[in-house]
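What follows is part of the complex, with its chains left where they were.
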Amino acid sequence: EDGGLALQRQKRNIDLQQPRMTAERGNLVFLTGSAQNIEFRTGSLGRIKLNDEDVGECFHQIQKNKDDITNLKRSIVGLPQNISNQIHQLDSKLVDL
Amino acid sequence: ADKVWVPNTNFDDATNWSQNRTPCAGAAVEFPADKTVSVLVREGHSISDMLLPLDGEFVLASGAGFGAADAGSRPDCGTGARARFLDPDRFLWLDPLLWRPGDAASGLFSVDAERVPCLHDDVVFPSDASFRVGLGPGAGTVRVRSVQALGQTLEREEDLAAFLASRAGRLRFHGPGALSVDPEACTDPSGCVCGNAEAQPWICAALLQSLGGGCPQAACLEPLRPEGQCCDLCGAVVSLTHGPAFDLQRYRARLLHAFLSLPQYQGLQVAVSKVPRPPRLREASGAKADTEIQVVLVEAGPEIGSVGRLARALLADIAEHGEALGILSATARESGAPVWGGS
């Protein structure tokens, strides 16, 4: 492959990798190339809002839900053990009668 | 030969904006709702408001972007008036003013019809600019050898068709006309006819519209109208009938190096191409060929007389070396005396 063609290909890749904001029949679409990211970076007081939902808070809530679920699992695992101990005790008393 | 598309639809190009300047910081910006366009953004812009087209795209070069500035945040930005992006559909393929040759040599020019890409030309849309091209007016098909756009070279009909049908293609090409590629190169050393004769009325209409209406008055008596030229011009036309040994490139190079480089011909420009021979001249000369080589000589500056001298020098050159050059016969026409005070 000669130099010109390589350069041409490189240019093409550069072009395809450029991010773009496009409008399609009034829809607004933000696009990046194959390996490029779309990133939202907020300052300490700045926020990203999607239709009045604060994205940062949503992410926070997802994590909180996850933590709550972990705790719930733990209590549910402990619960039957605790109860079965009590029932076992009762059973022993019955046998002792 | 390469023909390179000149205009762009870049955000950062002042000529794309009303008032001929890019939106200043804090400006309100408006793109026409119903004009489809791809816009390259190469710099950063602070705007207070921007209406986007319903169908369009903004491609961001690295470092480019948009920031939110409240209206009137900069005192130097003027008041209120929206910066309007001009109609991106205003650029027509058939407008000779919108193309430049890829290999422009000083001293060479093209007649108007050949400033627009010819049948055997490779067309280049530079990849460092966004663009939009109107095919038409008229529903005819424009044929070229290849099209380079977005860094890809399209030289197969199916590749071009796929590109034109894609969103990228639809953002950049529009109009009733069609575009087609035929990868056949011009293999005739004596040159190939451009092939724009049928489109010439449209080409001239586009050119004259840019010039503001009709042809400017030629500044000489008995001006000439070379084949492929839209308006009369002052200068000389040398018409060559050639044999099989004629080589257009070599003859063009000979004109540049053996004649135009001489001090007495500084400021002259020459266009050399194979053109269809007008029927009346064909009958008059009794020649069998339906094409001829047209050499158009014009003066770039106000000097007078050197065009005529060059035309006669070329005839003398042909008389002496015609056989070696493959030139069978030559005739020359000159425009008349200058009209002073003409525009």
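Labels for the chains are A and B, by order of writing; each one numbers its residues from 1.
Throughout what follows, a residue touches a chain if its C-beta (ideal position, glycine included) is under 8 Å from a C-beta of that chain, and two chains touch if they have at least 3 such contacts.
What you see is a predicted model; the values in this text were computed from it and never measured.
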item: Formula of the whole complex, where the shown chains each stand for all their copies; value: A x3, B x1
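Simple rule for what comes next: only the chains that are shown with their structure count from here on.
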item: Chain A and chain B: spacing of chain centres that average the CA atoms, whole Å; value: 54
item: Chain B to chain A touching residues, read off their complex; value: 52-62, 127, 150-153, 167
item: List of chain A residues in touch with chain B within their complex; value: 8-9, 11-16, 18-26, 28
